[in-house]
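A single protein chain has been omitted from the complex, and every remaining protein chain is retained in its original position.
Right after this comes chain A.
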Amino acid sequence: MYVSYNWLNEYVDLTGVTPQELAEKITKAGIEVEHVTFLGEGIRDVVVGYVESCDRHPNADKLNVCQVNIGAEENVQIICGAPNVAAGQKVVVAKVGAVLPGNFKIKKAKLRGEVSQGMICSLQELGIEDKFVPKEFAHGIYVLEEEAEVGADALPYLNLNDYVLELDILPNSAHCLNMIGVAYEVASILDRDICLPKPELHESRVEAASKVSIEVADQDKVPFYGARIVEGIKVGPSPRWLQQRLMAAGVRPISNIVDISNFVMLEYGQPLHTFDFDAFGSDRVLVRQAEEGEKLTTLDDTERTLTSEDLVITNGEKAVAIAGVMGGADSEVSDTTQTVLLESAIFDSLSIRRTSTRLGLRTDASSRYEKGIDRNRAADAAARAAELMEQLAGATVLKGIVHEGAVEVPPSTIDMPWQKINHVLGTQLLEEEILSVFRRLRFGAKIEGDTLHVAVPTRRPDVTIPEDLVEEVGRTYGYDHVPATLPEGSSTTGQLTDYQLKRRKVQRLMEGAGLYQTVTYSLTTEEKAHLISSIDEQKHTPVRLAMPMSEERAVLRVGLIPELLEVVRYHLNRQMPNIKVFEMGRVFHADEETLTDLPEEKEHLVGALTGTREDSGWYSKQQAIDFFTVKGIIERLFDAFDLTERVSYEAADREGMHPGRTANVLLDHVVVGFLGQIHPTLQNELDLKETYVFELDIETILNAENEALSYTLLPRYPAMTRDIALVVDEAITSGQLVQVIKSTGAPLLKEVKLFDIYRGESLGEGKKSMAYALKYLDPEKTLTDKEVEKVHQKVLEACETQLGAVLRG
């Protein structure tokens, strides 16, 4: 909402309050003033001039040589190219030395041999946007009213000495979508009087009711419908003052009739519609629901297909307007219109909102209806418009307003314990202070005993419950006066949940492993969602948005790896080859085609690594990141949560992953994640180097039950270590060997550690030697060589018989 300071000054005396001060006060009272603009910004030395004579330039067809009186001793000669310049006009002159918007300085010049001492200005040259310039001045200079005083500062005549306050109107402040509403607000803020327009009509003796009848099908949807008939209209441009009011409000002046209804809408907040009554097609207005599929061509020359949800104005037969949204083209007011039917009505907000949303047609009228308007202002607004039509379009207003529904309804009332205001705000206001707030707001209020009775004016449909009154008091009294206290209620312990604590630990672990945390988008492409298989390969159906803004962000991710690969690629493209990143975030999976319930959401931990393990150093060779780098990080994670013994790894073949370098991660024999290298083909497609990734269902992992932590006695007796090197077939995995060693060596065997793998000709084709260090310990006594030897022998035998291992000689 653009509020002209000069216009507002007509309703509330703003003496002593600068536009900036006013803006600050309005903002503090709850309606944010986003900008304050001086309309004459960047203009200097622009005066009213009188064109004494205007002759064709001797050397140029399209130029005129004008002698202009600018109130100085001598006239100045100005060369002007505007087609509409003529002798006898009062015009806007930028004198030599003047400045126009855009820091355009006016200098004495010679145009085709003739001296020009200044410039006669168009509105555009004065900084007014094309779209607000009245069409009669669109292609030429601006002509002022005859009364303008020659030589005077031109800005006031152009209303460029005005300031415009741009108010950000939130849904609860719709009462400030009009000047009267703003005036009430400002009068309350400044605690000053308010002066409202009182329309005075000179109605003819002919009753409007003799020309038209009104019928409303559903009073609930249309609580009030009023119509006035205005005859003998002469359509033409509006006077300057009206044009300037509209321009300051950001509305383009069109013609007197259109301008008047826009003006009254801005002033009263009441949308008005004018029908060309001769084109209306009947003497009967019927407001009803549209028929399913009914068609109407609206003012914007678009054919609209309506549904039975839409309210329409009809002439009894066919629709002539979509109620509260837009009129029909057939009955539009034109330059030749003589009689109008002036509509001022109250329509149901919800109905208007639905229709305008469905049609994608938001108009000044519909947005006001949606947010709620003053129920009691409709008849006054019609009178105000009729008055202006009398004055500005030479029209005759027929007697009376033909209407359905009461012209005025009583204000709603709210009763509440007055102390509740103090209880909610934490203040100690006295009865008088509270009543004084309502006096300033011009709400009827009285306190009887403990009860506060408030009569809420119809202009404030947003105030419906006691809490709304609390807010009115709070914002009027000022929150600066509310003390700062701390809650006195029962005390609570604040702490992270077990899961939240562990999640933070995981993050710190990842950071400690040299990985940077990323946050990527949850919305991704369908294609990326299928790039890499998800942890549970059965759960691979992404959730799709009903109406994505683009295919780039159309589905929710089922895994995070593709997003991290994007991050890796971003860095490769910028010559940063060593990248290690991780992210913890939710993934989403739909188990039905069309969701009827919320999809499954799980938190995953994902990492992506490429390049070398450490940045280049002088002390050692760089080591490339490989499968075991990533596995080491995962092992470290499980170790930190004491889950190592319950975790196993098995080779896996997964979509998008290297078939020989990928493993599933199992917790208690259930797959909870995977790790490995991105499939080389995919790496190429994505312009990646060798990249390793992991994705873990961290939610399941962190929620895994674990025994309570308890201390184990430190061993009092020494452990004995025996090494063993076993030659086995390539196909035998380390996991298998360790499994056999551990199960056979128990309970004395405490630890098995692989320390060497050897392949060589001496072992034979397809063989490898695996060397393990086995640690034996008896917590009860010192082990003897003999005891250890016995178990160790058993371990060896088991490896031989079960896995075909041979002790390396």
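Rule of thumb we're sticking to: a residue touches a chain if its C-beta (ideal position, glycine included) is under 8 Å from a C-beta of that chain, and two chains touch if they have at least 3 such contacts; residues count from 1.
Throughout what follows, contacts and distances are computed from a predicted model.
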Hidden subunit of the complex - UniProt protein name among "Metal ABC transporter permease", "Phosphoribosylformylglycinamidine synthase subunit PurQ", "4Fe-4S binding domain protein" or "Phenylalanine--tRNA ligase alpha subunit": "Phenylalanine--tRNA ligase alpha subunit"
Candidates A:Ser491, A:Gln538 or A:Asn706 - the one touching the absent chain: A:Ser491
Selected from A:Arg44, A:Arg544 or A:Lys689 as touching the chain missing from the view: A:Arg544
Residue in contact with the excluded chain [from A:Leu299, A:Val470, A:Val671 or A:Ala773]: A:Val470
Of A:Gln507, A:Ser648, A:Gln739 or A:Gln802, the one touching the omitted chain in the full complex: A:Gln507
Residues from chain A at the interface with the omitted partner, ascending: 27-30, 32, 170-173, 349-350, 353-354, 370-371, 423-427, 465, 467-468, 470-471, 474-475, 479-480, 482-497, 500, 504, 507, 510-523, 543-549, 553, 556, 567, 570-571, 574, 576, 579-582, 585-586, 588, 594-596, 598-599, 601, 613-615, 617-619
